[in-house]
Every structure is written in C-alpha cells, then in structure tokens.
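What you see is the complex with one protein chain gone and the rest in place.
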Amino acid sequence: MVAVGLYTQAIRMLAALVLFTSFALLAQTRMAALIRLFAWQGALLAVTTALVALVTHQPRLYLSALLTLGLKALLIPWFLNRLVIRLELQHETEDLRGNAMVLLGAAALTVFSYYVVMPIVELSTLVTRNVIAVSLAIVLLGMLLIIVRRKAVTQVVGFMCMENGLFFAAVVSTYGMPMVVELGVAFDVLVASILFGVFFLHLRDSIDSLDVDRLNRLREADE
Amino acid sequence: MADPNLTEGTVLTLALAYLAVASALLSALVALATDRYPVVFKITSFVLLGAAGISAVAAGVMNLLSGKIHTAQLGLGLPWLAWHLRLDPLSGFFMAVTGIVVLAVAFYGPAYVRQYQHGPQPLSVLGFFTGLFVAGMLLVLMADDAFLFLVAWELMSLSSYFLVTYQHQYASNRRAGYLYLLMAEISALLILLAFGVLAQFSHSFAFHAMRHAQVPPFWATTAFVLAFLGFGLKAGLIPFHAWLPEAHPVAPSHISALMSGLMLKIAVYGLIRFSYGLLAHIRWEWGLVLLLMGTASALWGVLYALMQHDLKRLLAYHSVENIGIIFMGLGLSMIFIGTGHPVLGVLGLIAALYHTLNHALFKSLLFLGSGAILMRTHEGDLEHMGGLIRRMPQTAFLFLIGCLSISALPPFNGFVSEWLTFQSALQVSVLSNAVLRAIIPVTAALLALTGALAATCFVKVYGVAFLGRARTRRIRHAREVHWSMRLAMGTLALLCLLFGVLPTVTIRVLGSVTKLLLHRGLPSASVHGWLWLTPVSAGVASYSAPLVVFGLLLALGIGYVLLHPRMSSGAIRRVSAWDCGFGALSTRMQYTATAFSMPIRRIFNPVWLVDESTTVHMDPREPLRVASVEYQLHIGDRFWPMLYEPVSRWVLSAARYVSRIQTGRVRTYLAYSFVTLLVLLWLIR
Amino acid sequence: MAVRASGQPVRVSQYRLSVAPEEWGRVAEEAAHVGLRWGGLWAEDRDARIELTVVLEQCGIYLMVRTRTTDLAPSVASHTAYYPAAGRFERRLTDLFGITFRGQADSRRWIRHLAWSENEFPLRKAYSLVGHDGAAVRPDSGYPFLEAQGAGVYEIPVGPIHAGIIEPGHFRFQAVGESILNLEVRLGYVHKGIEKTAEGRDPDGLARLAGRVSGDATVAHTWAACMAMERAAGIEVPVRALALRAILAERERISNHLGDIGSICGDVGFAFGQYQFGRLRERCLRLHAELFGHRLAMDTVVPGGVQPDLPTDGAHRLLEDGIELRQELEELNAILSENSSLQDRWCMTGILPTETARMLGVLGYVARASGVDFDLRRDVPYAPYDTLKVRVPIATVGDVAARVRVRQEEIDVALGLIDELVSVLPGGPCRVPWSVPASDAEGLGCVEGWRGEHLAYVRFGPDNTIARYYPRDPSVFNWQALEKLIIGNIVPDFPVCNKSLNGSYSGHDL
Partner (left out) sequence: MAHPLIAWALALLQTLLFIASAPLLAGWIKCVRCVLQNRASPSVLQPYRDLGKLFRKKVVLAEEASWLFRSTPYIVLGTMILAAAVIPLVTVRLPTDAIADVIVLVGFLALGRFFLALAGLDIGTSFGGMGSSREMMVASLAEPAMLMAVFTLSMTASSTNLSTAMHYLLQSGLVLRPAFVFTAAGLMMVAIAETGRLPVDNPATHLELTMIHEGMILEYSGRHLALMEWASEIKLMIYAVLIADIFLPWGIATRFTAWALVMGVVAIGAKLALLVVLLAVIESGLAKMRLFRVPEFLNLAFLLCLLGLLSHIILEVGI
C-alpha cells in the first residue's frame, strides 16, 4: 500500500460521495428528495472546490466554491423546490419498474467510463487523476437520468448533474476553469433552470402533464 | 507422445477401460433378451452395467493417481485412420466420474425398472440403449482422434434420443425427443466444423497431430467459438438450453440421472479437451465469453428452476445453473491463463473440475431420489406431494443431503467447489485490465445470488415435497423404496459428504489433470496438511472442512447431551399444530411451491414470460358476491419467442422456399441427380 | 307498489310503512330504484307471527318498512339482489328465527356456530333461556368457505384467536404467495344473546345492556337505545343532558380515533406513533375516569338524561385538555405525514372504491374516506347537533392513508365541537324522571357514533318492560367492506387494512 496524502484521500472520498449522490439520484423516486439530493451534490462540489483552493492556495477558487454553494446547493434547489410546490408535485413519485436494471446499467457505465479514461490516466501526473473517471461517470449518469425518467423536473436535475460532473473534473484535474468561464457557466445554468421552469408551466398548461413522453403527441408521424 | 510403452500399468489401465466399454456394450446386448426372460436378464444387464462402472472407476482412478498417459491404436474405423485411443488424467477423471454414477445407476436400476415391466414399451429397448449410451460416453472419453470422437459422440446422442423417447406414447415426450435430437445434431455439426478447422492446420484427424499444429490466432478463435457453441449446446448453456428441461425429465429417472449427471459433463470434457488440450494458446477473451455465458446460465437456470413445480423439470433447470457455474470456473481459468497467471488458471480449472464431479454426484442423487418418489407415488408435481419424510424417511434423508449439496452449503461438496470459484474470482487484483477487475467480482456476486436462489429453490423442493402433510392419497400411502435403490442413493450421498469434507485430498488428485493440461498442480492448496485447504496461501484464505464438521458435531453433541429430555425438563408433549382456535387445519392450508416462489417471481418478474390470471365469477343473484375464484399461472421461457421461434420460422420459410424444387416428378429428380453428378465430377477432376 | 301508508310520523324525519309479505321483494326493488340507502333489518316474533322491519334512508329521512307474515317460519323474498349488504342480516335472521329468504345467493349459516342446533331458533318467544348448560362448544370448523381453484392456491386461516389482544373472528384468505385472491370473514364468535337478554328488562336495565353491546362504542349504543326509548315514551330530555351526551360521544370519538391511529402505526411497525398515540388515548381515558367515573364513560347516559352531572370544574378541565391535545396532535400529525416510510405503507393500501362503498352501504369514517359524504350529525341533525355546525371531513381515495386522515380531522372537528358545547353548556337538570310508555310504543334511535351511524330499535311491552331491542352497529356494513378492499393486496398488509377499518366484533355478533 502506497502511503497516500490526506488531501488525496479526502479528494477521493469526496469523489466517491459525489458519485454516490449521482447513484442516489437514479434510485430516488420522490421529487422533494431528488432535489434535496441534488443540493447535497452541489454542496459536496463546493467542499471539493474549497479543499482544492486550500491546498493549491488559489484564492479565486474560494470564490468559485462560494458561487457553487450559493447557486447549486441553495438557489437552484430552492427554485426547483418552489416550482415543485407550485406544480403540486411534492408527493409525486415516478413509477420505476426495472430500476434495478437501470442501477446495474449505471454501475456498468461507471466501469465503462473508467475504461475510457484509462489512457488519459496513464498520461496524467496529477495525484487526483483517477477522479477524472468518476467525473465522466457522473456526466454519463446524469445523461442516463435524463433518458430513463419521464418527469421533466427529474430531467432538469439530470442535466444539472451532468454539468456538475464537468465542473468536478475541471476543479480537480485542472484546478478550476478561468473565472470568466466559470461565471459564464454558472449564469447559463441559472438561466437554463429558469427557462426550464417557465417551460414546465407552459408544458403543464398545454398538455396537462409533466410527463415528457406525452410530447410524443406533438410529432407529426401517424401512429 | 504416441509412443506406446507397454508397461504393466498401461496394459492394466487400458484393459480396464476396454472392459468398461465392453461390459456396457454387453449389457446392451444382454438387455435385448429381457423381454423373453425378464428376471435373469434384467439383473444380468444391470450387473454388467455395474461392472462397466466399476472398471471405469478403477481405470479412471488408476490413471489419475499415476498421472500417466496411455495411448493405443485399434485397427477399426476408416482405412486410413485407425481408432486412436488415449487415457490421460483428464479422461481418467471424467471416466471415474462416469463410473461412479453408472455404478449407482446399476444398483438403482433393477428395482426401478420393475415399473416399466408391464408397460407398453419393452424393457429390452431401455436396457439396450442404456448400455449403448454408457458405452458411447466412455468411448468419447477415450477417443484420441476426431473421427472416433464424433462416432462415439453420435452413439451417445442417438442412444440417449431413444431413451428420451422411451415412453413415446406421450406426445410431449416425442416432441421433447425431436427437439433433443435436433439440438444434438446441430451441436455435433458445430463440433465437426471445429475439428475441421483444426484438421486444416494439422492435416490429420488425430488429436496428437492437432496438439502440435500451428494455428493462427484467427482460426484458433474460430475453432474455439465453434467448439464452444457445439459443446455449449450439448451442455445446455444459455441460450441453447431449451431442449434440456424438455428432454431430461421425460426419460426414466435413472436415465435422467445419467443424462443430467453425466452427459452434460461429457460436453464439459469435450470443451476442456478441445480448448486446453488441442488449442495451444488460450486467450483471455475466450475466458471472458465463458465467464459471462456461464454467469448468465447460472442465474437464468436457477431463476427458471425456481418457477417449476415439476420436480424433474426443476432439477433439469438446475443442471443449466450448475453447468453455468462450471463454465464460470473455466472462464476464470482461461482469463488467468490468457493474462499470464497460470497458477491462478489452475485454481479456476480445479474449481470447474471439482464442480463437475460434485454436480455429477448430487444431481444424480437428486434425480434418483425423484425417481424414487415417482415410482412410489406416480407423482411428479410438487404441488401434490407433502409429508414424504414420514412415509419414506431414508429416501428423505438422502434427498436432504442432495439438497444441501446442490445449495452449496458447508460442509457438503457443492460448497467447496463454489468456494474455490469465489477464491479464484477474488484474485482479480493481479489483473492489469481494470474492466476485468471490475467485471469478475460482479460475476462472483451474481454467483452468490445464484447460490442463494438455489438454496431458496431447494428449501421449496424439500419443504413442499417432504415436509408438511401429504396433499394426495397416493402420497399418503407411499412407502419406502427397495433397499438397492436406497443403497445407490446412499452411496452418492456419502460421496457428497466425503468430497465436501476432504477437499485437500481431492485437489491433490485433481492436480494430475492440471499437470497434464497446464503443467502444474496446485501444491499450495494442501501445503498445511490434509486438514487445511488453502487454495492460494494460508494468509489469503483457508477452510478446514473436517474441523467444521467436527465443530458442528461437537456443538450438536453438547447441545443434545445438555438438553436431552432425560437431562432437563422431561418428556415432550405432542399436540396438534396451532390452528388459531379454528380447529381444522387442512392440507389446503399448507404453503405451496407456487406460493413459496411468488416473492422471487415478483422481484425478477421480467425474466420470465409470466401469464398470470385470476378469474373471479360474481354471483348473478347478488352483486359483489364472489361465486368462484380461479387462479392460473403459466411460466414460459423467454428464449422461445426470442430465439427459437424466430429461428424455426426462418427455417420453415427457407424450407418452403427450397421446397419449390420439390416437383413430385421422377424425371426432375433424376435431372437433379444428374446435375449433382456432373458437379461432383467437375470438383474431383 | 301497493303501499298502505298507515304511517304517522314518529318524528318529522321518521316514517313507517306496512307491506304485504309477498311485496317484500319489491320494497327493495323500488327502494333501489329511488336510490334509498338500506340501513338494517330485524324481525320479531309477535304472537307466533314474524314481523320483519327494514330501515331505509335518504336525505335524512328514515323509512321503516314492515311486513307481518302469517307463521313463524315464513319465506319471503331476499333483498340481496339490490342490496348486497342485506345478505348477512338475512342469514342472521334465518339462524335466529328460521325465516327463509328466497333468491338469496348465500344461504350458509352465519351467526349460528355449533352452540345451538339447526332446528332451534333462539329469538323466537318459545325458546327459553334456561336449561342450557354452559359447556364449551366445538369450534365450527365445518363452515364451507369459498375455495379458490387453481394450482398453487392455498388458504390462510387466521383466528378466531389472534396474536394481539383483539376480539375473536376468523379470517380465511385464499392466496397465492403473498397476493390475496379472496377473503372471507367469519364472525359470530362473541354472540352473547343481547337481543334475547334485553327482553323483559326495564329502561334502566336496557340502557346498561346497550352500554355493553360494544365496549368501545358504549356511549353511542347507550345514547341510541335511550333515544329510542325516549322517543317511544315521548320524553323530552333536558338540554344540559343533551349537551353532556354530545360531549361524551365526541370524547369517545376522540379517544377511539387516537387509539386506532396508534394501532395503525403499530401494525406497520412504527413504534413511535403507536406509543405516542397510545399515551394520548390513555390520557383521555384517565380524564373520563375522573370526570364521569368510568374510563369508557360506561353507564353515564341513562334514560331521560345523563347520570352523573359534570363536576364543577369539569368544563374547565375539558377545555384545558382540548388545548393540550390539539398541541400534541399538531406535532404528531406533522411527524406522521412527513414520515415517508409510514406514508408508503398507508398510501394505496386497501382501497375501497366509492362505488363499492356505496353499494355496501358502509358508514362512518370508512365511508367518508371513500368519498361517501354522510354524517348523521350534519345530515339528520338530532339535538344538540341541530344547533351546531358540523364540518364533515371527506377523502376520496379510500385507502388506509385516507382513513387515517379522515380520523385525524374528525378528532379536530370533535375537539371543536366539545369546545363549543362546553363553553355554552346550559344549566338545569341533567335528568328527567321516566314516564312509563304505552304498551307497544316503539322508537328508533339514530346516533352518529365514532364508527358511524348507530341505530337502535326499541318496542315496549306491557308494564314498562322491553319487548324488543335491536341495536344495529355500523360494523355490520363495514365488515363487508373489508372483504372487498383487501383483494389484490398482499398478505402482510392485512393487519393494517383491518385496523384502519376496525369493525366491532361484539357489535356485529350481538
């Protein structure tokens, strides 16, 4: 066993926890709990950023951490929660038949992302290089969430989750993106979430459901 | 290699092997006379079969212990290709396994076949094909060239076809037999092609030439895939298993034991012989395929078994499961060999071989046990059984040992081989390929799931068939079977325990097989003495089955002595079971097999084609009043609509297309012949 | 329909109607056509002739339709074709009187186990109560339950003796694995002969007996019986007594709902809820013991009023208790509704659809949780509810969660009513002297107990004695709902379904 530094251990632990929240998102059926989990994921990201800032002495990363905390752990979850309450979805649960299969598929995706990342890992010299595999996995799991779920709110969470994965990779492997990019992305996400909110309200008004499968009706092909 | 150094050992070993085949054939011939002289010849036929079993065991064990290779050529067969025979530890091991089961069947048979004596089919047919079947299996093991191998293979397949269709008065049996024959022939064809690929490079059908042939990787893989498909089909691997649960149960039970217990093992033998013996370089990708297919088979097999309530069908599905476990061991072995860890490859191979032996023992035991029930009660459906432990106590006890063994519970044999498979799977940290490192533990966890489900299934089987109360009159009046049948089952049960308790000895003996194939044994397994099994090293894992048995007996003994009625609080009072004060427990109130497996069905629902319906008729005179409730459940195999039916449709439409050449005019047929003749002449020009 | 409308109103809301025996079947047909609710059936042996009475209700108006047959073993048409709930009433009368109901789908014995033979009819006048030894009776194991067909189907017999401390009743499940295909309830294990015992009692004696029909609904039964007697005797009960009766009834409602919610928690293994609600119930009962001298307030309602008057500080204590209870409940209800593991067990479990509930005529919270909006206190207001505004909580889903929610809200409503009653508690006497009613005077008492509508029919004989008493507990209807709502559920959900209904065994068996 190679002696590993506390920092590396902590980063790994955080990576594992973020990955875990992604899995938990896939397993969760209740809207309120889903949003809470998403907030936790954001908080973990913020902690990771702060940790990286602490270790690499980059003060601007503290700002980034604060931004993440404010936006991803507080503001967006709060907004989504309000939306859910407004749309009366608090006690709504999604029907998850065959969810065990989805979860096994998620595990397979994790292995796959590790497989994909392996050549990069061998080139990289950073201590936290393995975390890249986890980041990719988080992105893929977010995508999976979007694919397997029908409820629009869940899909938004999946989208945000993908973004979280990218952010995680950026923070851990390159010690964060330039501030401008970060701010831009953060703003984009916020705008996106608001747009989604508006979209839901319209969606519900027009097709009386938030089940995106109902959008099938919009296609022109005859059935 | 082909040097026939005719030492005394060789002569004796080969002679024993010949004797085994000869007695099996003789038993077949003698059996032909049973119709006229039933008693004497029935006994004689089985005595000869027993002799075949004994000599096979002797030949096999001698071979295993000596570790030598014995070869011979017989002047039979094709003009340019004499029959090459060879006995090496691999065939010796399988021969010994065959011998044990055949011996048990020989004990079991005479009393068992009595029920067919006055049946519509002559007993002679049964005896004749049984003899041929056993001879065929033995010959496959001895074959050292592709030609003899396939001849023996066909002998085995064809004779077993007649055994499957023995009771051909039932349409379902005929259908099962047809399916069986079809699959067997496809399998033979694929094996033929696999040998063909090798023969292309060795320029000979003899195995010793193939061993030394230089086969390019592509063709080696092609040959392996063909062989894997061929042998896998015969072994009943998913998705080629569909014939197995149809064919095995319809044969008489002692034949089911031979088929499930042995014939599937012959297919395993074929694959080991082909890939380890004939193909020089094993690739890890092959192992991965084997591992994944094995895992799928194990899981699928046990899940389907759980849904069955026909005892023999259930056991047949368990064969699919166990073949899967054997293939998992082989797959692990190939992965380790292919990635350059031959020692661990040995571990995997030993796990597979051990499980082969174990499955032969406990599956035969269970089939013989189900035969005993069938004979006494004419009942194969679990839902109608119950309480047999009181009517057939000794059979019940022996069957319990079979159940414990197949459920992989310590200290019985099934546990040892599954444990070895686990140990093999846990050595993945040596692999540099991370994906393999992730996949293998998952397959191991699925193996654990399989084991746990198998235990569930056998709790169901034993609980519903032997425990509780008799559900029908026939069961209520069942009585114990003839002592010879119990002796046969007892022998197998004893061996189940012995091979569970003495794994170190067994593994040391199996070492000669791995020495032959991989040039090394597993010395680390028994380095701490016979008491301790340490497959890799004592630090990594250890298991002491004798001490476990000792500890269990000690705990039981102390408990019994301390708490025996004499010692403590007095005699036991018997009262009727708790009925909540209602006063009339009936057999309808027992848990049924369907009910028992219902939670599992609900969890894994997508696995099966479940057709479940509850028909409720309301009373026309009173709204809301239920007049009758009828429940129906049919569980279908998903592979039928997924694989077999499309294939059969495709074949049928192809046949219809081809049938256009079928004109019915003689002159047209002659024209076909004429054209064929011309083409052939042109080809051999 | 040839109806001879001989009825003069007993009260404004009650009418009587006589029909010929051969018209009996058409009563149900016409009633069903009009959409009347079928509310109970009883019979009486009058001068070696059977008099059958059925109660029908609509829009708060009760109609007693009656027929007199010519002999003691008559055969009349069954009502089951229109009112499935009638079946058990009719089978019961067959067992007790020997009446044959034609066209009945189910003619198995019901209330009769093996305690008396097939040819004995305990409620006929000729049947004497003396001369029966008290020896133990064999269990009635030969009762022909419906057997589901198909391979793999099995039966689960549960009861009459249960693991918990509950009343005896037998449940026979037809199941396959964990799924319930069908359930039949077999009751009658606590048949005590209430009706026979009542014959010949004086009004006080009957009130005491009524209080023991079903211990947890003692106030409701006694009130219904007293109301019936008072209507028969034409007695005007003082306003203070009426208010006190209502307070008692509402307190009974509260304590039983508290206990039941606790038990429903307990049946899904939520010990916290079980013990907290159990504690609150116990507090309620202790206050009853202090204020009314009995934990269940048994024998406090008496003919002509209420027996012990409320102690001087009683009003104050009640108000105080209500405030505390509200506070505690607010916390507890929040915990229950936020506990997802608990809600997961309750939601969509044991659904009783509105249509089934209506057809079976279920009552009380069971009906209200399934969207049947009926509450006597609001729809047939009797004093003192006629002066109060009663809010009736309704749910539509009909699952266990809905029944719990309706009960939680009913506690709230009851607390409000008590506050209102206590704060304007009128003075004056709480009991008026009894005046002997005329022979043959009869009355029907209708009270909304905590389980639902309680009916009590009383007819006086000569000399202030009771000739016939029939208490109809709401459980009789609700028990039948259990058999319907459980189908398709899984076996381990049965206890919680049963508890959410909580029918009275004793009130049913009588």
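In order of appearance the chains are A, B and C, and numbering begins at 1 in each one.
The rule we apply is simple: a residue touches a chain if its C-beta (ideal position, glycine included) is under 8 Å from a C-beta of that chain, and two chains touch if they have at least 3 such contacts.
Predicted model, so just to flag it, every value in this text is computed and none were measured.
Participant: As a test of the contact rule: which chains in view would the missing one touch?
Facilitator: When the entire complex is considered, the left-out chain reaches A, B, C.
Participant: For the chain that's not shown, point to the residue among B:456, B:491 or B:514 touching it.
Facilitator: B:456
Participant: Of the listed residues C:339, C:354 or C:465, which contacts the missing chain in the full complex?
Facilitator: Residue touching the chain left out of view: C:339.
Participant: Which is it among B:72, B:464, B:478 or B:510 that touches the chain not included here?
Facilitator: B:464
Participant: Check the options C:103, C:234 or C:492 and report the residue that touches the missing chain.
Facilitator: Looking across C:103, C:234 or C:492, the contact with the absent chain belongs to C:492.
Participant: Check each of B:280, B:538 or B:584 against the chain that is not shown and name the one that touches it.
Facilitator: That would be B:538, which touches the missing chain.
Participant: Given the full complex, what residues of chain C touch the hidden partner chain?
Facilitator: Output for chain C: 154-158, 162-164, 177-178, 265, 267-273, 275-276, 279, 339, 341-342, 344-345, 349, 490-495.
Participant: Could you pull out which residues of chain B are in touch with the chain that's been left out?
Facilitator: The list for chain B reads 386-387, 389-390, 400, 404, 407-410, 415, 419, 422-423, 426, 428-429, 434, 437-438, 441-442, 444-446, 448-449, 451-453, 455-456, 458-460, 462-464, 467-469, 532, 538-544, 547-548, 551-552, 555-556, 559-560, 563, 565, 568-580, 585, 587, 589-591, 595-600, 602-603.
Participant: Taking the full complex into account, what residues of chain A touch the chain not shown?
Facilitator: 1-2, 4, 6, 9-10, 12-13, 15-17, 19-20, 23, 27, 99-100, 103, 107, 110-111, 114, 121, 130-131, 133-134
Convention: only the chains that are shown with their structure count from here on.
Participant: Distance between chain A and chain B based on Cα centroids, please, to the nearest Å.
Facilitator: Centre separation, chain A to chain B: 49 Å.
Participant: Could you please state the distance in Å, as a whole number, between where the Cα atoms of chain A are centred and where those of chain C are centred?
Facilitator: Roughly 56 Å separates the two chain centres.
Participant: Could you please state the distance in Å, as a whole number, between where the Cα atoms of chain B are centred and where those of chain C are centred?
Facilitator: Their C-alpha centroids are separated by 64 Å.
Participant: Which residues of chain C are in contact with two or more other chains?
Facilitator: None at all.
Participant: Could you pull out which chain A residues touch chain B in their complex?
Facilitator: Its residues touching chain B are 98, 101, 107, 111, 114-115, 118.
Participant: Residues of chain B touching chain A in their complex?
Facilitator: The touching residues are 434-435, 438-439, 442, 606.
Participant: So in the complex, which bits of chain B are touching chain C?
Facilitator: My answer: residues 309, 381, 383, 579-586, 588-599, 601-602, 614, 616, 619, 621-633.
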